[in-house]
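Take a look at the structure below.
Apart from one protein chain that is not included, each protein chain of the complex appears where it belongs.
First chain written, first letter: the chains are A and B, and each begins at residue 1.
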Amino acid sequence: MAAYIVRRLLAAIPVLFGLTIIVFLIMAMIPGDPATAILGSYATPENVAKLNRDLGLDKTLFEQYVIWIGNLFQGDLGRSYTLNRPVLDEVLERFSATLILAGTSLVLCSIFGLLAGIVSAVRQYGWADKAITLLVLIGISTPSFWLGLILILIFAVNLRLFPASGMYAIYGGGDLPDLIHHLTLPALTLSVVATGVIARLTRTAMLEVLRQDYIRTARAKGLSERKVIYKHAFKSALVGVVPVIGIQAGFVIGGAVYIETVFQWPGIGSMLVTAISTRDLLLVQGGVLVVAAAYVLFNLFADVVQTLLDPRLR
Amino acid sequence: MTDTAHTTEVKPRRTSARPGTLALLLNNSLATGGLFVLVAICLIALAAPLLPLANPDVTAPANRLLPVFSDGHLMGTDHLGRDLLSRLIWGTRVSLAVGLSATFIAAFFGSLLGLVAGYAGGRVDTVIMRGIDMVMAFPYILLALAIVAVLGPGLLNALYAIALVNIPFFARNIRGITLGLSRREFVDAARLSGKSPAQILFIEILPNVLPVIVITMSTTVGWMILETAGLSFLGLGAQPPQADLGSMLGEGRKILFTAPHVSVIPGLMIFALVMSINLFGDGVRDVLDPRLRAGSLTRPVARTAVERGDAPVPPPSGKGVLDVRDMRTEFEIGGSVYKAVGGVDLNLAEGECLGIVGESGSGKSVTAMSIMGLVPTPPGRIAGGAAYLDGEDLFAVSDRHIRKLRGGAVAYVFQDPLSTLHPLFTVGDQLKEAIGTHQPLSSAEVKKRAIELLSLVRIPSPKERLAAYPHELSGGMRQRVCIAMALANDAKVLIADEPTTALDVTVQSQILTLMNGLRRDRNAAILFITHDFGVVSAICDRVAVMYAGRIVETGRTDEVLASPQHPYTAKLIECVPVLGEPERRLDAIEGRPPVVNNLPDGCAFADRCPRARPECRSGDIALVMSSEERGVRCLYPLNTEGTA
Partner (left out) sequence: MSVVSARQSEGDTLLGIEDVERIFGGGRKLFGGHKPAVHAVQGLTLNVRRGETLGVVGESGCGKSTLARLVVGLDLPTAGTITFDGEDLAGLAKRNRNALARKVQYVFQDPVASLNPRKTIRTILEAPLKHLSDLDARGREKRLQELLEAVNLAPEFLERYPHEFSGGQAQRIGIARALAAGPELIVLDEPVSALDVSVQAQVLNLLDALKEQYGLTYIFISHDLSVVESVSDRVAVMYFGRMAELGPAKEIFRHPLHPYTDLLMRSAPAPGRHDLVSEDAAAELPDPYNPPPGCAFAARCVRKTDLCHSVRPAPDEAQGEGGNHFAACHHPLPRA
């Protein structure tokens, strides 16, 4: 098993390298002259040429990449011209906020999704199943950014139960209860769609597993229905659901872009949106790279969990 | 060799029994509702230029932020005084167009990549899939953002971005299906028919993949609409003054507290649109997906439903440990009732092995499963009769009691030992579970017992094998584990459903020898289901031949084989080649067994029987017992002089 984890980690290295290439190329493909973009259209030609030299844009693409990745290894992702601070500092600060939001949502959607899926499968065609199926459909059909607005209207504006925006209260905040208070609405909003997807999949997986021959064997052995469902069937269903949770992590991180904008959460998503509209491309590059790398690592983790569950994959 | 007569009987074409795709879809009220709403939205959006709507882009600062139901502005106006209803309809038009285009682009390129990768395999597959993996390594929306960052904000760029990030999704799905289909025998057959690779891919494989493409499209188009709306919401999609639903929402958000209707209305529209698409899409999926279509995703309950009606339950005959009386099991599928078991009597004494022989569809396996309630409900149900274990009616006892008996007094061995063992638990865990469920032993004692059982079924180095997973064992070893599990609690009755059919012939003989020895040592009764008279000879004392859900002949194995009385039994023995008799002419049985949802009157075999007379085709023909053990369900039996 340890050998397997090492193998998977090694296999992730080329993927991470591939990511750097894609991110680098995307930025290199940007039409127009970055120096002009950075300096604005009123820049003098001398200034543009100087900046091009400073940015290394007079070199070949390959040389540029080698320099860029060399800097990357030293933790240098360049400087954000809009914020006038190192990209890495800004990205890491923002990323930790996103991690809190997305992580909480991921935990919520895994728990609720699995539970709802199991209940739905076990009570197939009962009222609980029908209610869950309908809720799931509504959940995955609702634009999350709109749902966030509605929740703000109801819970922040009308009922005044939760704050409408931000991560901490401006005055006297900063402790854990304050964080949870601010986190509740955005985390719930963000988890809705993923909960629906996981619930659906768990239901299907459970129903499929419950028809397998080995479930009949478990019943023929005289096991209680509880053991049949929660031990024998659930473990098999989980093997199919875990990779989907991994994929959902991507959707949750992506969805965070909207939710952070709606709730003004100081995460990497709202940073990216701002950076794109201000054309702060180094910041976009750094943000995308860090998030993608985190996503690859999370999927690696999901793979390992799946392998732990299923000995046939070893 | 000329006796193979023209096979003219054809399955009736059930055009009425198997409704078409559209009819099935309309049967689903949720999907129909979704379709209805969707069509309405699409029609309105299409008709936008014809409708008497205000110009959606004309600003009127004087009329800004009018509430809903204002005069002349049914849905009010936005912060620039533009008519919301008009903007909503025009915006829906844009969103629909963008969402659909993105879906088609993604579906086309994704499916093409998937088809080629799946069919070509090898290097082409590796290269394509590595590329796809790379793209999928990015969180979905992030990649779209990066693309928009490069291309610059704008509706078309948002469309390309959304389409591009969805290509991998299609490619992966379609590749998987194509890969599976490419290994199917009909593809090899097409190659041998002289078709070129391109012909095979697009003429043979594509039609089989098409439903999957449609399913994937119908389940993702809602997503794509949501995502493009999302990009517009962030200000990266539609640029003013053009509006789609997302950008309307984005503009409304800034005045959320003062004029909530400006953002609530477009949001509701997105929701209605996506919800109707999803409802309809699910309906399409349910209809096109063969697994869902057959209703095979219905969860079977723990025990077969017993609906014996008002008819009196037949009393026990008093013979044997297991005493089955007039047992009837039915399946209700799509409105018709399949009488899989139509009144079966069996009894099984201690230490005795009774074989049930029949072809597929004869009801032999259903008979075996019915006894302990292992026939899946739905669609199965016990419709009559009784099964007595030591005088106790198994169809009447409580669920708790039947659980105690399952794996206790009555244990099963199934056909395919790979699929009947749980793949994720070790052999030891499964064996220990079987012991622990029925015996209050400490875990050390349970383990000791498990090792004993493995050595009992003669598995080498049993202690080490406890930690093995089923896939690490050979077929024969797996079946030995299944037998060990069945023996865990000193079962009185073993029900073995084709336990050697999936095994090689040398392994089969090992397993048969093992089972034979075990029943003699432990005096257990065995109900042995098989299609092979050779296997019956090797292990069974008595045999019952089943045809179309009923026993047509029963007796001691040697007697039945030597002088079969039912024409079906005789034919069944004659049509099988026997080792050492290569010159024997095979006497084929023409025609096919009747389908059990439409059994003829009288003898079910009459249509295929050379001895059939008119009397054979009416009334109920009884199983007549000529002695304690010998019986035949035939008006004109063969070989009647020789037996008592």
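The rule we apply is simple: a contact is a pair of C-beta atoms (placed from the backbone, for glycine too) under 8 Å apart; a residue touches a chain by one contact, two chains touch by 3 or more.
Just so it is clear, the model here is predicted, and its values are computed rather than measured.
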Q) What are the shown chains in contact with the chain that isn't displayed? A) B
(Q) From the list B:Q242, B:Q510 or B:S626, pick the residue that touches the absent chain. (A) B:Q510
Q) Given the contact definition stated above, which residue among B:S360, B:S398 or B:S443 touches the chain not shown here? A) B:S360
Q) Touching the left-out chain: which of B:A45, B:I265, B:A368 or B:V535? A) B:V535
Q) For chain B, which residues lie in contact with the unshown chain of the complex? A) 1-8, 10-11, 13, 184-186, 188-195, 204, 207-208, 359-360, 457-460, 474, 476-477, 480, 504-510, 512-514, 531-538, 558, 561-562, 571-573, 575-580, 582, 584, 586-590, 592
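Here is the rule we use: only the chains that are shown with their structure count from here on.
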Q: Could you give the separation in Å between the centres of chain A and chain B, each centre being the mean of its C-alpha atoms?
A: 34
Q: Spell out the residues on chain B that touch chain A in their complex, using ranges where they run on.
A: 133-135, 137-142, 144-150, 153, 222, 226, 229-230, 233-236, 246, 249, 253, 256-257, 260, 263-264, 266-267, 270-271, 274-275, 277-279, 282, 296-300, 302, 372, 374, 376, 403-408, 411-412, 414, 416, 419-425, 433-434, 437-438, 469, 471, 482, 485
Q: Would you tell me which residues of chain A are touching chain B in their complex?
A: 15, 18-19, 22-23, 26-27, 29-31, 121-122, 124, 137-138, 140-146, 149-150, 152-153, 157, 204, 206-208, 210-214, 216-225, 228, 232, 235-236, 239, 249-251, 253-255, 257-258, 261-262, 272-273, 275-277, 281, 284, 288, 291-292, 295-296, 299, 309-312
